[in-house]
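FYI, not all chains are in this one, though none of them got moved.
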Amino acid sequence: MSKGYTLVEIAKWVGGAVRGEAGTRITGVSGVAEAGPSHITWLAHEKYIPQLKTSKAGAVVVSEQFGETPMPAILVADPMLAVAVILERFAPPIPRPKVGVHPSAQVARTAGLGKEVAVGPNVVVGDGTRIGDRVVLHANVFVGNDVKIGDDCELWPGVVIRERCILGNRVAIHPNTTIGSDGYGYQFVEGKHRKIPQIGSVEIADDVEIGANCAVDRAKFGITRIGEGTKIDNLVQVAHNVQIGPHCLIVAQCGIAGSTQLGTGVVLGGQVGVRDHVRINDGVRAAALSGISKDIPAGAKINGNPAVDNQQFLREKALIRQLPRMAEQIKALMKRVEQLEATADDS
Amino acid sequence: MSKGYTLVEIAKWVGGAVRGEAGTRITGVSGVAEAGPSHITWLAHEKYIPQLKTSKAGAVVVSEQFGETPMPAILVADPMLAVAVILERFAPPIPRPKVGVHPSAQVARTAGLGKEVAVGPNVVVGDGTRIGDRVVLHANVFVGNDVKIGDDCELWPGVVIRERCILGNRVAIHPNTTIGSDGYGYQFVEGKHRKIPQIGSVEIADDVEIGANCAVDRAKFGITRIGEGTKIDNLVQVAHNVQIGPHCLIVAQCGIAGSTQLGTGVVLGGQVGVRDHVRINDGVRAAALSGISKDIPAGAKINGNPAVDNQQFLREKALIRQLPRMAEQIKALMKRVEQLEATADDS
């Protein structure tokens, strides 16, 4: 990384074209405001376009349609995709425990590890658990009994996977997240909440990523499921028996209550709450902070609490903003009608 | 479990009556849609009743009043209670560390352990701490100094209990939950937030269950209390000096601010926020996502932010839905009044 790469080399990685000084050497990626002359930058958001003028960046990645830039540019069809590729090339290597089992780890004799598995310090792996090839278990991870973990998974420090949960291939789970904790189920009997045993488990499909400090509860019976390619942000709650479809995005601090189902490609903005036993169909997009209390048809864009169609939400908000005027109009009307009535009486 | 049980046997567990083939053998419990011919199922919610027709379940648990079912049934007074009992019987055993102290655990010499205590790998127990009989400390649990834990408690991996906290009997705390962290208290002095020492502790009464990834802060002084039989879901925040009464239900991602009091049997739906120094009296039920900003009288059902009586909340939401019509009505009225005024002027 010390010598960096020329714009010509970088343009090749991303199938782009260089405009301006093609020999410019780049040693890193940085934001528009922070970038120096050896950094390449990009426009994460259109509101940063004005900052480009004063940016000290050595180069910028822009779309082919983008106009003149004060520094050399790499022109591409999809700048965000190109930046992802460039970031990958500049990414410093991620430190991981060495392949093998750290002497302080406790791996049960009946557990089975695949090829090139890395088990860090203080990791615990329970009886009967099967772990696939090239899996990385960072320090202080707990994996209970009879768990199945596919190939190329990575569990970060402090992750807890309770017994009998199943993870597919290429699943990443970030620090301090809990998978397979008891669902929240009680029966009110003789003045007390009696626990309903939570005897099911959790299945997480291929290519799922789950953020830090989340909780995914095991099913009461059957399985809590997270579908292929779904990405979950930090501090998210997934209750027992929830069924999340493939390729969903669940932003930070969302909570999904028991037995609720999400279809394919559902997007929940931050802090969205979804009640139990509802179905959110394919492609629904819920704005941040929405509260979803009933089934939502495919493709709907919703907002508010209880969530309604986003257009309706915006209209209602605009009308609420006009309430003071409406109140005045009513008052004025009452006066005018009174006057009319007085005139009518007179005549 | 391999051979299962006949419906006659299962009916005996729950004091129910068999309708249909009493010899049907059941090996597990499953949801209506997923159940196979050797599973018993039930109706977790009335919206699943239509699915019963096409269910492949070998049997179903229903209430005595429930009509004909396509498969044999066990008739009981309270199906949810019956299913809880059946689940307990079919529950696979929960893996726990062996009775005794794992060689990798660090138990202070001055700590006292009761009978048949199980201390898992990498557990830390501090000086002067007293732990009751049959307590289970799973791997990577941290228990600080001078903590008291009653009998039959279970702390799951990654739980942290800081110094001087007290847990009653049969308390369960799920993975990665923190008990006794410093309360959030600062004094603004000369342009800086100066920390107010948090010298109190936390007391958790008998039969309390706390979910995964929660935080319960110690009191500034005195005690943060969670009452007997109260059940707390995942990712819940309980601030310093909060007093939660007995038999409450606090659903996932609720936040209860400093010094607030909850009476007996209070139910907070998911993501409810309660401000500091308020009192929520016995039996209050707050809908999910409510924001509670003042004292709430006993038995109230509330909703919204700031939370109001649920009936009022629903009425207001309905009226907001009618705002476009109201705006049109006002507009129409203005025209008609104008016309009347014109006519009046003419005459």
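Observations
By letter and in written order, the chains are A and B; residue numbering begins at 1 in each of them.
The rule is simple: a contact is a pair of C-beta atoms (placed from the backbone, for glycine too) under 8 Å apart; a residue touches a chain by one contact, two chains touch by 3 or more.
The shown structure was predicted, so the numbers you read here are calculated from the model rather than taken from an experiment.
For this complex of identical protein chains, the structure file gives a whole-complex count of 3 copies, while the figure shows 2.
Note that in this section only the chains that are shown with their structure count from here on.
Remark: chain A and chain B have CA centroids separated by 24 Å (rounded to whole angstrom).
Interface residues of chain B, counted against chain A in their complex, comprise 28-31, 34, 44-45, 47, 80-81, 83-84, 87-88, 90-92, 94-95, 102, 104, 120-122, 138-140, 156-158, 172, 174-176, 207, 209, 211-213, 229, 231, 233-235, 247, 249, 251-253, 270-271, 288-289, 317, 320-321, 323-324, 326-327, 330, 333-334, 337, 340-341, 344, 347.
By the touch criterion given at the top, residues 104, 106, 122, 124, 126-127, 140, 142, 144-146, 158, 160, 162-164, 176-178, 181-182, 184, 186-187, 189, 191-197, 199, 213-215, 217, 220-222, 235, 237, 239, 241, 253, 255, 257, 259, 271, 273, 275, 277, 291, 293, 305-306, 315-316, 319-320, 322, 326, 329-330, 333, 336-337, 340, 343-344, 347 of chain A touch chain B in their complex.
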